[in-house]
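What you see is the complex with one protein chain gone and the rest in place.
Let's turn to subunit A:
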Amino acid sequence: MAEVLRRAPAGTAAGTARRRPRRPRLHVAVFVAPFFLAFALFYLAPIGYAVHQSFFRLTSSGLGLSEPVLEFAGLGNYATALTSPAFAASVGRVLVFSLIEVPVMVVAALALALLLDSARARFRAFFRVSFFLPYGVPGVIASLLWGFLYVPQTSPLIDVLAAAGLPHDFLSPQTILLSIANIATWQFAGYNMLVLIAGLQAIPQELYEAARVDGASEARIAWHVKVPLVRAPLILITVFTLIGTLQLFVEPLVLKPLTTAITSDYTPNLAAYNQAFGQADIHLASAEATLIAVMAFVISLGFLRLVNGKGNRAW
């Protein structure tokens, strides 16, 4: 994706560069340094420290009477994490969650964007605001609200579903993952819809006019003209949804007291949090946090490579 920018300034820079190789100048450093200083302190240093800690472990002698000693563990913590059935299960769980949530999210956002963008839509401003509004509700509060809607005592939803004789257990081991997916979709579908609408509005109107003159229906225009033209923003929202789903943390944490289906190591992030604060093992927690970061990074880069390999680049 750096390609986007790397290519562009070359033309302007070449002219000046030929005159004299540019020396670093003070004002450039003054502009750039504050951000990179903060970036080094609050991004690079924590990551480096966590990686470093992940290679050590505390061992106490037999009876635990003497002080535990810090010793080099190599990849020991990684092996412990990856061979722990609970952690492996949590990784599997978020992967399944991604497989459900990413398509649901992309389809929902695209459907909403196309509906709103269709020539037949009315009251666009009202609908747009209604769909976008949940983005402003923090994850914790969204999970609290849906939590109340998932519990029979407070939920009007369950009253209605039960009266209609439909299944209405949102918190069983079989349905809990879908219930969490629903919270994520509710929060971010409207935002992703806006990203797509911004892309759709960049398309020249004449293109639609031409298609209409040729006798194409609105549905055909949507599928054959609009969808291919918002390919780049579609890829963008897919990657961000993918990264988001792998980080799953707040929703299960808030829903946990409501159901036994959510364990304290339900997702990798919850497991790492529990390892650090419940078990006070920051070394294993560091290894788990590193694994989560690597997993998110590899999967999102892999996806970008996959879609960029076919046809033109997205970003």
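One rule holds in what follows: a contact is a pair of C-beta atoms (placed from the backbone, for glycine too) under 8 Å apart; a residue touches a chain by one contact, two chains touch by 3 or more; residues count from 1.
One rule holds for everything that comes next: contacts and distances are computed from a predicted model.
Chemist: Between "Cytochrome (Ubi)quinol oxidase subunit III", "(Fe-S)-binding protein", "Heme exporter protein B" or "Carbohydrate ABC transporter permease", which matches the UniProt record of the unshown chain?
Modeler: Options "Cytochrome (Ubi)quinol oxidase subunit III", "(Fe-S)-binding protein", "Heme exporter protein B" or "Carbohydrate ABC transporter permease" considered; the missing chain's recorded name is "Carbohydrate ABC transporter permease".
Chemist: Determine which one of A:P68, A:G136, A:P167 or A:G278 touches the chain that has been left out.
Modeler: Hidden-chain contact among the options goes to A:G136.
Chemist: Spell out, residue by residue, where the missing chain touches subunit A.
Modeler: Residues of subunit A in contact with the hidden chain: 1-6, 8-9, 12-13, 16-17, 22, 24-25, 27-28, 30-32, 34-36, 38-39, 41-43, 45-47, 49-50, 53, 111-112, 115-142, 144-146, 148-149, 153-157, 159, 186, 189-190, 194-195, 198-199, 201-202, 205, 218, 232-233, 236, 243-244, 247, 249-250, 254, 257, 269, 272-273, 276-277, 282, 285-286, 289, 292-293, 296-297, 300-301, 313-315.
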